[in-house]
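The complex appears here minus one protein chain, its other protein chains still in place.
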Amino acid sequence: MAQQIAVLVEHLEGQPTDVTFELLGLARRIANTNGAPVEALLFGQGVRHLAETIPADRVVLVEDPRLRYLTPEATAVTLATLLRADPPRLALIPNTSLGMDVAAWVAAALDWPLIAYCEGLETRDGQLVATAQLFGGKILADVLIDDRPTVISALAGAFAADAMQPEPPGTIERRDPPSELAALHTRSVVLERPEAADVDITRAEKIVAVGRGIESKDNLELAEQLAQALGAVLAASRPLVDAGWLPRSRQVGKSGLKVKPKLYFALGISGAPEHLEGMKDAELIIAVNKDPKAPIFSVADYGVVADLFEVAEALLERLEG
Amino acid sequence: MDPKLQKVAEVWERDTAIVEGVDISGPWNRMFGQRVIWDYTPDLIEEIAQLPGAESFAWCYQCGKCVPVCPVDVVGDYGPRKLYRRAQTGINLLDSPDLWLCTTCANCLRVCPKLVDMVQIMPAAREHAMLTGRAIPAELQEALENTAKYGNPLGQPARKREAWVKDAGVPVPILHQIQRPVEWLWWVECYPSYHPRGIDASIALARIFNALGLDFAILGREEKCAGDSQRLAGERGLFEMLAEENIRTLSKYEFQHIVVTDPHALNAFRKHYPKLGGQYDVWHYTTLLARELPKLQPLLTKSLPYRVTFHDPCYLGRHNGEYDAPRQLIQALPGVEFVEMLRCRENSYCCGGGGGGMWLDSFAAGHQRRRLSEERVLEAVSTGADTLVVCCPYEVSRFEDAAKSTGVEGRLRVRDIAELLAEAMGLIGEGAA
C-alpha cells in the first residue's frame, strides 16, 4: 500500500473550517492516482463527534486539553511526532494563521521539504508538481516533489473545486498525546471574538466593497449611499479597516471574512491576493478600478476601467431618481 | 520673585514712579501691573526660536496683520499671531496639530512688519519634532517614505517616470537615450510624470514645445523629486539627499537652461540648489512661453469660448515673483474672456498643496471646516468663470477634487495653461491631429 496523504484538520471550538474539506478533497484526488489512503490528523479536546464527519480513509485522533485551541507549539510538536513515526507521502496543512505556524515548524524539525502558498498540485508525466504563489501573487513557482515526504502548505480557496462534504471516515484511530506535550513553553490561551457587529457581511446577499481607490474617509458616504440604493451591505479591504475608516467586521479578505454573496461590487480595490481569497467565489463580481492591470479583474465577471466616483454617482442617479 | 516682575509690581504699587532715572508718574502706570502673560514663561516661544531658521518666531509683536491673509484661518483658526499667542499661553507648537496646518504660502510674510517667516519657521520646527521622536501624520509619513524609496511621493516605480512619453504623440527626447547636448532640459517633476491629469498637461506642453521647434529633452527615469515640499514638511535630510542625486545626474549632461512645470521645483532650483552645488538658469514654462509669444501667437488659431479665471500659484507668484507671464499667455488665447478673482496676484489664496499640504489633507480634515482648495474653487465660480486656469501640478487634481466635493463640477472645468494653449493650437482636443 502506497504511503498515505496526510491532512491536518483545522478547526476552532469543534467547527471545522472550509479549507479542511478542500484539502481532504485534494488529498483524495492525489491519493486516488497513487492508490494511497487519505489520513486526517485531528487534534483537539472533546472532538470525537467532529472525527465522525471527516471524509478520510482513517482519522488519527489525539485528544488533550493542551490541544484544545491548536496553538502553535502544541500542534506542531504533536504533528511532528506522528509524522516522524509514520511518514506520509505528503502532509497537507492549510496556509492559514493556524497552519502557517505548524507547517514551517514541522518541515524544519523533520528536515523535510516544504512548499508554501500552494495553489496547485497535480501529477504531470507521473511526477507530482506543486505550484506556489509568490511575490504578491505576481509570480508562480512550479516545484517538483521528489521521493522524500513533503509538507504542502495550501492556500484556502485554491482547491475549492476538490472540496468534499462532511462524511464518516473509514476508521478512527486514537493515539496517545505525545510526551512532549508535558514540556510545552506555551500556555494560557484566550480566544477573543470581535464585538457583536452591526452587520454580518458573510450573510449579505449583496456587497459593495471599497478599497484604497476611494481615497478618503469622506468618500465613504457616497459608497454607503450606493450600497443602500442597491440593497447591499458596505464592506472594505484591509487598508481601510487598518486606517479605522470601518470596523473590522466589514473586512473582506484572508485576515478578515470570506464572503460568497450573489453580488460583489468592488470599488477602487486593486485585488491583492489576500483580498481575492475573501471574495473570489462570489456569484457576480463587478469591479471598478482606474488601473486596467488591477488583479481584481482576473476574478471579476465584469470590469470597468474608469473613475469610480463618476460611475458611482451615475448609478446613484439612476437608482434614486 | 523674578526681578522683572518685581520692578513691574513696584510701579503698580506707587502713584509716583521713577524708573531708570525717568519720571513716569501718573495714573497710566497701572499699565505696568501684572498681566496674564506672566502666568506663563516664554520657554515655549524660545524653544522654537532657538532652532536654526526659526529665530523670527520670537519677533512677533501681535499686530495681527497676518491673520486675515492666512488661507488656513479662513477655514479654521490659524495664523502666525495665533501660533505665537498659543505658545505664550502654554501650548507647545511641536505637540500641536498647528504644526502641520501651515502650507508655507507666504502671504503672512508678505504683510508682516517684523518679517516673522513661517516659510523658515515651519520646516525648522517640523524637523525638530521629527528628530525628537514625535509622530507625524500617517499620510505624510507615507509620502516621505515613498519619496526616499522611489524618488516620488506617489510610490510609483522610478522606471515608470518616463512612461507617459509613449502617449505624447510627439517626440519627447530622453537624455539617457539621446546622449547629446540640448538647449533646454525640461524638468518634468513627479505629478506631471505619474498623475493622469499631470500627464495630460505634460503631453500638451510636449506638443507645444515641438510646435515651437524647441530643442529640449527630459531626464525621464533618472529624474528624482526636487523635494521642496518635503523639505518644508520637515525633511531637510531627504531634500539634501535628493538634491545631491539630482545635481549628480544633471552634471552628466550638457544643457543651457532648465524649464520646469512645477513652481516648487523652480523654488528648489533657484533658492536651495546653489548652496548644494547646483547652479542653473531655471525658467518656469509660462515665463518661457510668454517670451516665445511672438512665435506662439500665430499658432493660436482655434477660438476657445471660455470665461476663465486664473489661480496664481503661491510658489510661482509670491515666492518667485512671476505674475505676468501666465496672464500674457491667457490674454493671447483667442476667444477667451478673462476675469480676475478678488484674491489674486500677491494676495492669491493658497490651494492647500504647498509645504507638505498635498499629503496632509486627511490630517487637516480634522481641523478645518473645508479644504483650502474647496474655498478657492467656490471663489472661482463666484467670478462667473467656467474655467479655472492653473500652472502648478498640485492644483489640477486638488481643484478637480474640490469641484466634485463642493458640487460645482458641472460648472467649472480646471485646465493647465499648457492644455488651453495646446487646444487653441489644435494640438489636443476635438479635431486634434
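Lettered A and B in written order, each chain numbered from 1.
Assume contacts are C-beta pairs under 8 Å (C-beta built on N, C-alpha and C of every residue); 3 or more make two chains touch, one makes a residue touch a chain.
Here is the rule we go by: contacts and distances are computed from a predicted model.
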Listed names "Biotin transport system permease protein", "Aspartyl/glutamyl-tRNA(Asn/Gln) amidotransferase subunit C", "Electron transfer flavoprotein subunit beta/FixA family protein" or "DNA polymerase III delta prime subunit", with the criterion being the UniProt name of the chain not displayed: "Electron transfer flavoprotein subunit beta/FixA family protein"
Displayed chains contacting the withheld chain: A, B
Option touching the unshown chain, where A:23, A:50, A:102 or A:181 are the choices: A:102
Full-complex contact with the absent chain, from B:155, B:171, B:277 or B:334: B:155
Option from B:24, B:63 or B:131 whose C-beta touches the chain left out: B:131
Positions on chain A contacted by the hidden chain, ascending: 12, 69, 71-73, 76, 96-98, 100-109, 113-117, 129, 132-144, 153, 184-194, 197, 202, 206, 230-231, 242, 248-249, 251, 254-258, 262-263, 284, 286-287, 292-295, 297-307, 310-311, 313-315, 317-319
Interface with the unshown chain - residue positions in chain B: 127, 130-131, 133, 135-136, 138, 141, 144-145, 148-150, 155-159, 234-238, 240-241
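In this section, only the chains that are shown with their structure count from here on.
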Centre distance in Å when chain A and chain B are each reduced to the mean of their C-alpha atoms: 48
Chain B partner contacts - residues on chain A that touch it in the complex: 216-218, 243, 290, 309
For the chain B and chain A complex, residues of the former touching the latter: 138, 196, 361-362, 365, 404-405
